[in-house]
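Removed from the display is one protein chain of the complex; every other protein chain stays in position.
Chain nomenclature is as follows: A and B, assigned in order of appearance, with residue numbering initiated at 1 for each chain independently.
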Amino acid sequence: MHSSELRELILDWLDDNYHFGDARTLMHDDNMSWLENGILSSLGFVQLILFLEDKLGLVLDRDRLTRENFDGMNKILRHVLGQKGTPA
Amino acid sequence: MSDLAPEVGSIWRNIAMIFAAVVVTVFAADFLLRTICPPIPPKMEFSDGFSEFVSGKPNALVLGSSHARAYVALQKKVSQFTSGQVHLSVLPLEWGKLSSYQWAIENRIAPYLEQDRSSANPQTSQLRHLLLVTEWWDGCSPDNGRAVNIPARAWTLKHFVSDVIKEGLTDFNRSYLTSQWSSLWRWTILWSDRGIGRLPRALWARAKGAEGLETPESYQGRIIWWQNMTEGAFEDPNCKNGKELEALDHIVEFTKKFNLELTVVLHPRMPSTLTVTAKSTTLNRFANELHKRAVVHGFRIVDATVTSPLQDNDFMSDFDHVTEQGSVTLADWALSSGLSFLLTLAEPATQRHP
Partner (left out) sequence: MNLGSIEFFVLFLPLGWLAYLLVPRTPRFQNAVLVVLSTIFYLSWTPSMAWIMALSISVNFVAALAMERLRTSPGKHRAVFWAAIVYNTGQLVFLKYAGFFAASLMELMGSDSTATRSSLHFILPIGISFWTLQLIAYQIDVARGRTAACRDFLVFSVFVLFFPQIPSGPIPRPHQLLPQLSKSRHVEPSWISKGAAALLMGYCLKFLVADGIASVVVQPAWADPAHHSALSAWVGLVGYAIQIFGDFAGYSLMAIGCGRFFGIELPQNFTVPFFSTTMADFWRRWHITLNSWLFDYLYGPLLTTRGFFRGRFDLGFVVVFGLSGLWHGASWPFVIWGFVHGLALAIHRRWDERLRRLCRTNRVWVTRRKSFAWKCAAWMLTQSFFVVSLVPFRAQNLDELRTFAAALLGFSQHGSAIYPSGLEWAMVIAALGVFATYNIGGTATGIRIWKTFLRLPAPVRGIGYGLVVVMLLILVPVGTGNFIYAQF
């Protein structure tokens, strides 16, 4: 999967579940922390992980799955796309 | 709040100036506040009484909690009526319980008596009597099993060091350090008033007058608190377990060993704080326990709990301690009734009965 497609998928999910059409407006910087800027709570991250695993049919690497490695669009993209088994 | 903006310039100098300003402010405030509320002279403590005991050749010892301070009036009366021939030493052990008195006897009084009586010229040969001032509360063992106040009131440095080596620094032995530290600052009002509350009351009185220091509701509320507390003690496991009464047995042993007569004085309580239920339960149980032991060991009991002439206004605002005037009333009453024998302790007895 391409980075921009994954980005759109995540933004759609954010819109569907948390921001109802405002996700793209809120996401002015792909490097911003979602936790610190109220984009997603820790519980939301768990939901996002489950969604991505189910949708993409992969198991994200738990060893590297920390707040520091997953908090923000770019970090998520890096983590998911760097993962073995991510659909091309 | 805690994220300060970084300071600029010579920060160390700023910090020194801040520290100096804090110190100056605190001492200046203390100076001003002392004009509103001067520090009270230190109260008589166990160590003061003990020094007097060692130097004073007493005929009788009066040992008790802070209530024992009320017996300084008795000490004066006895001295006055016997032209100074009978001398009492008063040993008030603040917040003491029966186990605290036992500790003070075994670790301070008995070692001194042993040492003194084995000397060529004993100073305590005329000591004949121990008056133990107590009440039902002294029969309730503390939660942690150790009387909390001994370190602050009756310990010496030796006791502190040995306890720290054994137990580490605990809340129990820390009170020795705290009291030593506090004694350094008795001349200040800000420190010496901590835990006493005279200063806030004086500030309040200056701002608002006496009104609001105590409302009729808060007065009544405190009376009810005392009543409930006294009644509730009947079912309190710490008050029914009899542990503190075991200390009384040790105290009796001590009096026998040193050939002293024992009189247990049940100290008066403020009348309004006692309900009929409290008298028939908590107070009665404690008195009965004492009477049982009195029969076995042959000591005297003077029960002043409710029989003394003291009224509510003879008690301080804490509803617990007797006022100076009340102490005189109590002394007169005691010397004309259960404690009249004190006047005959000197040989030959001086007959100037009140």
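One rule holds for everything that comes next: a contact is a pair of C-beta atoms (placed from the backbone, for glycine too) under 8 Å apart; a residue touches a chain by one contact, two chains touch by 3 or more.
What you are looking at is a predicted structure, and each value in this text was computed from that prediction instead of being measured.
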Ask   = Which one touches the absent chain: B:114, B:171 or B:324?
value = B:171
Remark   = Per the whole complex, from B:186, B:208 or B:256 the residue touching the absent chain is B:208
Query = Where does subunit A touch the missing chain, residue by residue?
reply = 16-18, 20-21, 41-43, 45-47, 49-50, 53, 59-60, 62-64, 66-68
Task = Could you list which residues of subunit B touch the chain missing from the display?
result = 1-7, 11-15, 17-26, 29-30, 167-169, 171, 174, 177-178, 181, 190-191, 193-195, 199-201, 203-204, 208, 211-215, 217-218, 220-222, 224-225, 228, 232
